[in-house]
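Sharing a structure with you now.
Only one protein chain is missing from this complex, and each of the others stays in its spot.
Our next item is subunit A:
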Amino acid sequence: MAADNRYEEEEEVRTDDGSPITKPRPIVRLGIFLVAHSPVFSVVFSAAGVLALLLLPLLAKNTYISENALMPGSARSMLSNRDASDGSKLVKDIKNFRLNHEGQGVEVQRLIGKYMSEMVAEVYYQKFQPEGNQFHPLHFFSGPASYTLLGNVSCASYGVNVVGIIRAPRGDGKESIVLVTPYDFINGGDYEDLSLGIVSSLFSLLSRVTWLSKDIIWLVADSRYGDYRPVAAWLAEYHTPSFKVSDLLKCDELNTADNFRRAGTVAAALILKVDGRSERFEDILSIYADASNGQMPNLDLINVVNYLAVHRQGFHVKVEKVVSLLSSSWLKIVGEIFEAVGKVANTLNPDWKFGIPAAEYIEGSATLASSLYSQALGIPTGPHGAFRDYQVDAITLKISPGFPPDSKARQHDFFLRGSQLLEGTIRSVNNLLEKFHQSFFLYVLTSPSKFISVGVYMIAFALLVASLPMVAASLYVDGCKALTKSTHNSAENFKSWKWLDAAKQVFALHLLGFIVTLLPYFICQVPGQHSPRNRSIMWGTTSSLLLVTFVTIPGCSPFSSRLHGTNWAILKSVTISAAFIGLCLMSIINFATAEIGALLLVPTCLLAQPIKPALRSRRVKSLLGAFCSMVLVTIGFPVIFFAITKGLVGEGLVGLSLGGEFWTWLESLWAWKSATYLYIGMVHLPCWLLCVCILFHPS
């Protein structure tokens, strides 16, 4: 960007003098060339960016175990039928217990605790409070240390986690591996019991083995208040205990005071869930890995689980995908084109193997889209997100058994396989001397065994945003020319300050965006119960009022009449620069958000042009341009885009409920401290507003 400006200035100097010069250096010439032909190049780059995005499923590589110490599957499983029957016994006992006692107190927890202590584990119970999600504008990017106890503790609703720790016989107690089974103690279904069965089979084995070097913690999380909250509460107590008196301790007969135990630094965590029967006969294992703000666990962890599940235990492994994309016809066409190109390339040179079958391409794209979407949203897809806040690699394994829950024969086999999978994974992690660091942290998955690393997927983004500085530079030159023509005042002609007015306006609108971002916090503070719809209306009106106020402040408003000479080209140039900086910053924080944001913002910014002259000129080309920019600006409005995405996913929205839905969605974003919220408020919204300004610029 700066370099471009420099070339620009050099160009300026020469043309002002009007003197013939010898050839400047090639890089300068290239810069001038790019800037000069920016319309062409911006189209080419943007198209290439989109194409590169579409090409990503083709460029996906097969996963491999990067860390040699993991050695998955190299040890024979020591799990015996006896262990599996231990698990069956626990499940049976819980079922019987439930039949006899109707969801009372903490008796189920005690039962599980009893089982754990029989397996020579150290057992304790932890009470926690289901905490309401509150918006704290300054808590973005702050660590989980900002966990605060609520003042009013009510004994009416609290959860109790059961935790068992197996100490490694000869270990030094510096590290531990955590197993989590979310379990609803009050109304857990039959399938949930199975997850307890699997882990207790495993626990029964681990209490005997001698190869453990890290302690094993089994956390039975009370999922009455969601899967995430109990795990987060346990982790907070594990890492940041307050040492203060908690009123929660007095609540029940179950004495949990002061017996919280720890087992060193957590090396990795596995969350096991069993739910719902799969449509197929075989058992399906789904892997969820996205934590907050698009952070992913180390790829090796997924690789180990995937390797063991596929090659040892015969699970059908899958990751989430956007189902609606599977049947989309345009993706099919794209896939077929790529397949044909791949075939042609293959005939030219048999070594060029980049073509994949169209069906595989569609599958890959649907998975990729889902990966990108969940990363962009920045909301963790499961309790593993809580671990990521403490730099612990964690994934959720969700198993959908292919049999009805009352089938005893298959249940035993299911326990055996499930706990062998966990045993293998734990054994691999147990082998690790160092923490996970060998493999990738920045990647997107296109299938459980295929991934795209950061080096590949950032090409698409780089191509998309590459056109922005070029266009900005060329517009700036353009605007300067126009200004020089319109004003002959030498003082105002001082060229390096020409962008200052425009920058002021852009800054003002970004400030507005910042304030609008913070507004929900104050709206939440408004006393009384309000529906999400009302709140969103409140937000909308205050924001519009603010916008009006800003517009009327002279000097800040893009429409201010004082500077009638303000060129829209310079305004657009500064807007594009701001968008470029915002996108680049966001790509560091959360790549997927930046990628999707760029897809939306780059064409909007590039095509934004005053519609007045276009209407005046009545030429088809300019009218088309104006129409396109209108459409893009409409789509670019966050609410509209939200509605469109919802529609694409397949959830229809009625007009009035849209506001409420949008509010709820945003609320979830800030509750999870998603940087996407900041991006929408502080980059997307101001840039969108500026584009609107340019669209209706009185030039």
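Please note the rule applied: a residue touches a chain if its C-beta (ideal position, glycine included) is under 8 Å from a C-beta of that chain, and two chains touch if they have at least 3 such contacts; residues count from 1.
Just so it is clear, contacts and distances are computed from a predicted model.
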Chain excluded from display, named as in UniProt, from "glutathione transferase", "Cytosolic Fe-S cluster assembly factor NUBP2", "GPI transamidase component PIG-T" or "Mediator of RNA polymerase II transcription subunit 20": "GPI transamidase component PIG-T"
Residue of A:Ser85, A:Ser328 or A:Gln438 touching the missing chain in the full complex: A:Gln438
Contact partner of the left-out chain, one of A:Leu30, A:Ala75, A:Cys155 or A:Val245: A:Val245
Hidden partner chain, residues of subunit A it touches: 11, 13-15, 17-23, 32, 35-37, 118, 120, 143-145, 167, 169-175, 210, 239-241, 243-245, 257-258, 261-262, 264-265, 348-349, 351, 389-391, 433-435, 437-438, 474, 477-478, 481
